[in-house]
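A single protein chain has been omitted from the complex, and every remaining protein chain is retained in its original position.
Labels A and B are assigned to the chains in the order they are written; within every chain, residues are numbered from 1.
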Amino acid sequence: MKRTKAPHARKSAGNAPARFKVGDRVRVKDLPNMFYSRTQMYARGVSGTIAACTYQDLIPEDEAFNQEGRLEQYYIVRFRQKDLWEEYPSEKDTLQTEFPDRWLEPA
Amino acid sequence: MSQRSELRQQYEIIGSLQPAIHTPQNWNYEIPSALYRAYMHPPHDVGGQRDVPVHYEEKEEEQWELNTYVTCEVLAWRGVWNAEERRRRADNDLGYTLYLGMPYYGRWIWAAARMLVDKNHISLTELLEKIAEVKSRYEAH
Partner (left out) sequence: MQTTHQHAGGGHEHKAAPTVEEITDFEVLEIAVRELAIEHGLFTAEDHRRFTEWAESIGPAAGSRLVAKAWTDPAFKARLLADGTAACKEIGIDWAEPTGFGTPSDYMNFRVLEDTPTLHHVIVCTLCSCYPRPLLGMSPEWYRSTNYRRRLVRWPREVLAEFGLILPPEVEIRVEDSNQKCRFIVLPVRPSGTENWTEEQLAAIVTRDCMIGVALPRPGRTADVHPVHKARHPVHSSPSMRAAE
């Protein structure tokens, strides 16, 4: 068999340091869309709170094209539903989803 | 039309009828920025789009669907692609018509075929001849 390397064993161009910690307020960047993204449009430009620092991995924009990039810290971010959808009826409800470091900026 | 089940099927079809506005697109010298952004939107990013209530169905798995899942995973296990590339090819690169129109695993196997050709593991002619051969093999049974 020619290929036996695990996808996660691929070499990367190093690690980027984690810029955020649990409890930090962050805003999701609104970069242009082209070809591929795992940063949902509904979260773009919206602020939330870091709920967890999860793992370091390649970012989807590199991995989806089989490119070696640097590993980045991923975070679970918690949003108020009301911040995502203006007409959302409850103040209480929340939504969590995950982003790599470069998609976030301090809020 | 007497069966309740037929009535329910009619409701399902009626519920999915939507008005369509077709505008001529012969001379696309320029398009508005909003339209460009809509074209660039990744088709797989559907969260928050409106839709109507439906019956949430289970589906018994077809043999070809299990085989497709395994083929796609084993291709990644052996480093031919990775899961993220598979998602990009099967969910974004097809365009809306195929993305919304093809079966779930139909998109997976189509994306695997396209990837094998794109990366020159097989030629398109080889794929087409193989498809024809498999078809005739089963028809000849």
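Note that a contact is a pair of C-beta atoms (placed from the backbone, for glycine too) under 8 Å apart; a residue touches a chain by one contact, two chains touch by 3 or more.
This one's a predicted model, so the numbers in the text were calculated from it and none came from an experiment.
*Asks:* Going by the stated contact criterion, tell me the shown chains that border the hidden chain.
*Replies:* The omitted chain makes contact with A, B across the full complex.
*Asks:* Which of A:47, A:66 or A:94 touches the chain that is not shown?
*Replies:* Going through A:47, A:66 or A:94 one by one, A:94 is the residue touching the chain not shown.
*Asks:* Residues on chain B that touch the omitted chain in the whole complex?
*Replies:* Touching the chain left out of view, chain B contributes residues 5-6, 8-9, 12-13, 16, 44-64, 66-71, 73-78, 80, 82-83, 86-87, 91, 100, 103-106, 109-110, 112-113, 116, 121-122, 126-127, 130-131, 133-135, 138-139, 141.
*Asks:* In the full complex, which residues of chain A touch the absent chain?
*Replies:* Where chain A meets the chain not shown: residues 1-3, 6-9, 38, 40, 42, 52, 54-55, 57, 60, 74, 76, 78, 81, 84-85, 88-90, 92-100.
We take it that only the chains that are shown with their structure count from here on.
*Asks:* Provide the C-alpha centroid distance between chain A and chain B, rounded to the nearest whole angstrom.
*Replies:* Using C-alpha averages as centres, the distance is 26 Å.
*Asks:* How about chain B: which of its residues touch chain A in the complex?
*Replies:* Against chain A, chain B makes touches at 37, 40-42, 45, 47-48, 76-85, 87-88, 92.
*Asks:* Using the touch definition up top, name the residues of chain A that touch chain B in the complex.
*Replies:* For this pair, the touching residues of chain A are 1-7, 32-37, 40-42, 58, 60, 63-66, 84-85.
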